[in-house]
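Following: one structure in structure tokens, then a few remarks.
Shown here is a partial selection of chains from the complex, left in place.
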Amino acid sequence: MRIGVLTSGGDCPGLNAVIRSVVHRAVDAHGDEVIGFLDGWRGLLDGDHLELDLDAVSGILARGGTILGSSRVRPEDLRDGVERAKGHLRDLGLDAVIPIGGEGTLKAARLLSDNGLPIVGVPKTIDNDIAVTDVTFGFDTAVGVATDALDRLKTTAESHQRVLIVEVMGRHTGWIALHSGMAAGAHAIVVPERPFDIKELTERVGARFEAGKRFAIVVVAEGAKPAPGTMDFAEGGKDIYGHERFAGIANLLAVELERRLGKEARPVILGHVQRGGTPTAYDRVLATRFGWHAVEAVHRGEFGRMTALRGTDIVTVPLAEAVASLKTVPEERYAEAPTVL
Amino acid sequence: MRIGVLTSGGDCPGLNAVIRSVVHRAVDAHGDEVIGFLDGWRGLLDGDHLELDLDAVSGILARGGTILGSSRVRPEDLRDGVERAKGHLRDLGLDAVIPIGGEGTLKAARLLSDNGLPIVGVPKTIDNDIAVTDVTFGFDTAVGVATDALDRLKTTAESHQRVLIVEVMGRHTGWIALHSGMAAGAHAIVVPERPFDIKELTERVGARFEAGKRFAIVVVAEGAKPAPGTMDFAEGGKDIYGHERFAGIANLLAVELERRLGKEARPVILGHVQRGGTPTAYDRVLATRFGWHAVEAVHRGEFGRMTALRGTDIVTVPLAEAVASLKTVPEERYAEAPTVL
């Protein structure tokens, strides 16, 4: 068999581990040939690729990033390119394509699959927002990086007697905020799923100071928003202080909490450091298993599906299910973090 | 309500996180009182305890070890002590006991539960050998520590053109060896579930050198053994070289592989470093959730059970099921690590 693999969308620790595992399983166990398309869907649309043998994937297991490069392609480009992609598959003699990517990538994968391309997807997201899989690789590393930072920030907040507002990734879901906040013992966790009331948040943090504590750590997902009517934003993407949205929710909260509490409050925005670098052992094992099982699914002809973790098993599920909805933090998980608003 | 908590058996990263979570949930959400028995079951048998309020568990979330101490008690001591334990519970006005421990602890918990004590267990093992839960806290940290070490050893093995035999924990099961070996890309993984044939192992490692590679990493679980008839051990706990068993399977394999391959081979025994120190974010979250749900189970009167992870949910399962069998590495998981013997 000949199999193509590509990585698409935002960076995520574990991409290289999947690529390596696909090559190992396909080449070593099945005698397949594997090629890698460059820069995600663009490579498939342009037929831009390289051969992936065992040597090509040597030493990449623990490396962040992706040796194949990545890019974001607009869905309309992909729609117009279906025939072109099919042509490249034919010309290259490919029996299957394994795209590794997040929600957008999997939607694109479904489109191509619906148009007859033989596809087995591998889900990827540091945000943990893909439904039908318990979790994907990248999330554990992101949470680990955020937790390490929170551990460090705690001691400095305590010594300075400050409120630190730490912004972590998560535009639509609060999983990284929830898990890193629980892991580091944050005193409040603010997530997009639950628009916050600034008065409630102020009271909660204030109560801590009244109880004699001298510092507080608030973890906030980048996509967190105030509940309608509780806080006024000006038009045009600027907040009431004239800050660009660019400056982040943590900056806004720092200004507000300092003003309302009369305590020094400082923002910290962890940023891209959460999606780079060497993956945790957990993510490497999961990524390796996903690659292994994607190849097996290809050999069983299970197209139009993607790998998923269910308990301790790797299964495959229809791409259609995977992209039907975003996995958000449910109420009962909030409840477990006593500090969540 | 008044709840007692204790930690028993070998050290495991995350014990303090469970203790803290039990206290937080019980005291903060339910208005309960919590006491901690010292040094595991011994504290329960002797009534030796301390009060655990919110201050007592401040700052322990990320700390390894257990603030309550631990010990190993012989089952017969516990059997004889059932009435004494009941008496202490009565005297202390306790409504429930939450023992946190591994297989031995959970067996003891079942014994006490069968004798009428109100018990909700929390499973703990770095070895991942407890059935009926997908995983417990401590395992992820142990795998992470072993993987970090393997990452380091790989570059030194390569520079020295050596075979390194790395012994990880796992007396009866090979989970740490399997996961750390997969995560670090080991070239052979030897587990207790599959007695090894030294000739097969030599061939596998030798094939790597024949293919032009200049080093190899073999991960071996401490409990790994040669297949009967494949390698002769002398009597009295000594191997054929007269080494004490104390010296470990890695030493034996290093001697054998060096002799058979004609390549320099060196043993590395990771040892207790795998069960100490700050837990990973994954383990802190899981430990915190276990503590939270154990308190809830107490309030629902679900005694004779223990917390367990199933997929992404925390459930409770009967203690009887939990201790019925050891969770070993199944055949299909071996297969995923192409290098496993």
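Per-chain residue numbering starts at 1, and chain names A and B are given in the order in which the chains are listed.
To be clear about the criterion, a residue touches a chain if its C-beta (ideal position, glycine included) is under 8 Å from a C-beta of that chain, and two chains touch if they have at least 3 such contacts.
Note that the structure is a prediction, hence the values are computed from the model and not measured.
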Identical protein chains across the whole complex (2 displayed): 4
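The definition used in the following text is that only the chains that are shown with their structure count from here on.
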Mean-CA-position distance for chain B and chain A (Å): 30
For the chain A and chain B complex, residues of the former touching the latter: 20, 24-25, 28-29, 61-62, 134-135, 140, 143-144, 146-147, 151, 179-180, 182-185, 278, 280-282, 284-285, 288-289, 292, 310-312, 336, 338
